[in-house]
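As you look at this complex, bear in mind that one protein chain is not there, while each of the others sits in place.
What follows is subunit A.
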Amino acid sequence: MSEASTTAAVQVTGVDKVFTAKRKPSVTALDSIDLTVAPGEFVSLIGPSGCGKSTLLRLIADLDTPSAGTLTVFGKTARQARIDQEYGIAFQQSGLLPWRTVAANIELPLELHGVNSAGRKKRSAELLALVGLGDFAESYPDQLSGGMQQRVAIARALAESPRLLLMDEPFGALDEMTRERMQTELVRITGETGAAVVFVTHSIPEAVFLSNRVVVMSPRPGRIRDILSITLPGTADRDEHLREDEAFFENVSRVRELLHGEAPVGIKPTAARGVENR
């Protein structure tokens, strides 16, 4: 294994995933997927429902295993990476434990891995400040709004300072305003922590605003149609003004054309890397 700086955060090579069930036709959720995510890079997966975005994320998280192909996370097998806590994960539902306070929820992974109480307190205080919930440490999840719960879930995913964040539509259940504010915060947070992110979304503007690269997928069977580099300032410099920027709209249209249009459909589904200006 080479140095951390040169090892890809995620390396997916020729991965298939076929779901088989008794007395039902098998479903090819993913078909020969190749994808590399560099350390610190923000990559979004976008595509119509059922194209295998969640499945791909779950394979990376070792919550499921590929039917074929290889998958490494920081040069290790997905299983080893999970055991070594290389990634933090957040889902569409916050998945907070209702009987734990906000602080105790954030401290959950630390507690499970034997961090002492003083260390946990310090870390949860830092994270609460980071997600702007400093006053709510002792509140219970049912006392928070949906957006606040989601921020707690993100803080929990960041608790062990993972080098990789896996997020499956974490803002899917939020209203548009909260959603945009959360996106801005996520851009800031990942800028500060330097973590790589694999981010599943249904929203084109969201994908463009957050990402270095957008992976456009197509369904039945789940394939990568194209990978688009976003031509915008580095993610750390993105803020609210960007949403009204001409360049932002240009990128949004490029992704939209790829998603809807027949444009460069996957004759070579894997490596049609980017459009001209990168």
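Keep this in mind: contacts are C-beta pairs under 8 Å (C-beta built on N, C-alpha and C of every residue); 3 or more make two chains touch, one makes a residue touch a chain; residues count from 1.
The definition used in the following text is that contacts and distances are computed from a predicted model.
Undergrad: For the chain omitted from this view, which of "Carbon-monoxide dehydrogenase medium subunit", "ABC transporter permease subunit", "PadR family transcriptional regulator" or "Cytochrome o ubiquinol oxidase subunit 1" is its UniProt protein name?
TA: Answer from the UniProt record of the missing subunit chain: "ABC transporter permease subunit".
Undergrad: Which one touches the absent chain: A:178, A:203 or A:229?
TA: The one listed residue touching the chain not shown is A:178.
Undergrad: Looking beyond the chains shown, say which of A:136, A:171, A:199 or A:248 touches the absent one.
TA: A:136
Undergrad: Please pick, from A:63, A:115 or A:242, the residue that touches the omitted chain in the full complex.
TA: From the options A:63, A:115 or A:242, the contact with the absent chain belongs to A:63.
Undergrad: Could you tell which one of A:149, A:183 or A:251 touches the chain left off the display?
TA: A:149
Undergrad: Tell me where the left-out chain touches subunit A, residue by residue.
TA: So the residues of subunit A touching the missing chain come out as 61-63, 82-85, 87, 89, 91-99, 108-109, 111-113, 132-133, 135-136, 139-149, 173, 178.
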